[in-house]
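Every protein chain but one is kept in place in this view of the complex.
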Amino acid sequence: MPSSEIVNQIGLSHYLVLSAVLFMMGFLGVLLRRNVLVMMMCIELMLNAVNLAFIAFSKFSGRIDGQIMVFFVMTIAAAEAAVGLAIIVSIFKRFREVNIRFFEHLKG
Amino acid sequence: MGQDIFEITINAVKLIVIFLLMVQAVPILAWVERRGSAFIQNRLGPNRVGPLGLMQLLADAVKFLNKEDFLPRKAVRMLFYTAPVYALIPGVIAYCAIPLGTPLQIEAFEMAGKMWGPYTFAMQGYEIGVGIVFILGVSSLAAYTILMAGWGSGNKYSLMGALRASAQIISYELALGLSIVGVIMLYGTFNLTDMVLAQQGPMTFGFMGNQVVVPWLPNWGLFYQPLGFILFFAATFAESIRLPFDLAEGEAELVAGFHTEYGGFKMLMFFIGEYAHMMIAAGLVTTFFFGGYLVPGFTPAEIREFVAQNIASTPNGASAVTSVIHLLAYFVKFAFFLWFFIHVRWTLPRFRYDQLMDLGWKTMLPWALFNTILTAVVIYVAHNFA
Partner (left out) sequence: MTADAFIFWFLSLVAVMSGLSVVMMANPIYSALSLAMTMVSLAALFATMGAYFIAGVQVIVYAGAVMVLFVIVLMLFDLREETKAFTRGQISGAIKLAMVGFLAGLVVFVLTQGVKLMAAPDVVDAAKLPEDSSKALGLILFNRHVFGFEALGVLLLVVAVGTVALARSKGGTHAKQ
């Protein structure tokens, strides 16, 4: 352990680094995975990472507006997930395929 | 959570005791169910093993433990084995947040040469500030056990049963949450202990500047939110997939739904999970609408006075006896609602799946919204026109 203070004193940077790591993992997932549903899940992971950053800022600055922002982000993410899933289900019913490489070319 | 070793130990012991109580209540409930259903159906039920057939469930448990532990060929191993274990977790976590009695207050005492400070042990696993939000959230995680069991079985009937059951659960969560909003508005808090304490004494409310006291009725939430009570109670039937909402495991249609491929002790875990959800439902109904652990018509302070004068004179003893009295009051109401669950199961016929979903979305949701608006209007009128 490099310094006892980094381990014991949890500050804003800790939460922001965690949020950045989760965000980058979601980003990586969207780039690397081929299944449309898993890509949507990685987008949800990115949104959750952003929520964490908002709450951390809210706590360390003493203002509650961060939590309001999280409220809005959560609602909109849920609505977007619902619409996205409906679209994916429609596409699956038509093409029986969830591999994104199949939809690369704008045809049909 | 306290800082002392003593307090931490007592809290850990409390959590273990509540878990064990929940698991041990299941054989008793199953006995009540089997004997009760037998009497309703004009037969006898288990009456050979032990007095009145009480040892029947013990024999059943031994039988289940001795069964073969199999895995269907097309099953997904990880999910198949995880699902029954996960069945218990949301139920127990949610139940620990329900208050069971008045807090036990212990004065400062001396032990092993050190002064142990005055302690207050709440009669619940842990006290949560946002009690009802926590309980709703954790019990909504119960949908995963059904999905894991249904998919992990590798069987089309299990999958269909699991999808139906989980769709039913997430539909009725809405009606459940909305029917509670009236209660939350009425008591102005999420905390379950505060809600229980607001229901003490005779019925008192302020209406347009006058204080109305009805001495022959207890101050229960039932009289303020009758529609909320009906909606909430019906929604909890659907949440624990009990009849009349149990098409997802209907024997005639889907063999046994999502737990078709399970046998032996794994299936018993699912039943324990279902009874755990029933217990949460009964506990929540008593907490919101029937005064929780309060004895109807008396406040905890009055009972403590009575106990301190007549039964136990030391403050520790008085606190302990008061807690026990309130615990008994809670258990009486709790047992009544559990019996009611069991009675309804063997009385009403089952809903068809589309009737079930229609009821949840097209009937309960609008009535819950109406209840919310009505409560808001009544509270506004009662407080602002003096």
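General observations
A and B label the chains in the order they appear, each numbered from 1.
Quick note on the criterion: contacts are C-beta pairs under 8 Å (C-beta built on N, C-alpha and C of every residue); 3 or more make two chains touch, one makes a residue touch a chain.
It should be emphasised that the depicted structure is a prediction, and the values quoted were computed from it without experimental measurement.
Between the chain not shown and the residues B:33, B:173 or B:274, the one that touches is B:173. When you scan B:10, B:49, B:104 or B:130 for touch with the missing chain, the hit is B:130. Taking the whole complex into account, chain B touches the unshown chain at residues 78-79, 128-130, 133-134, 136-138, 140-141, 143-144, 147-148, 150-151, 159, 162-163, 166-167, 170, 173, 177, 190.
Residue positions on chain A in contact with the hidden chain: 7-18, 20-22, 24-29, 31-35, 37-38, 40-42, 44-45, 48, 51-52, 55-56, 58-65, 67-68, 70-72, 74-79, 81-83, 85-90, 92-94, 98-99, 101, in rising order.
The rule we apply is simple: only the chains that are shown with their structure count from here on.
The distance from the centre of chain A to the centre of chain B, with each centre set as the mean of the Cα atoms, comes to 34 Å.
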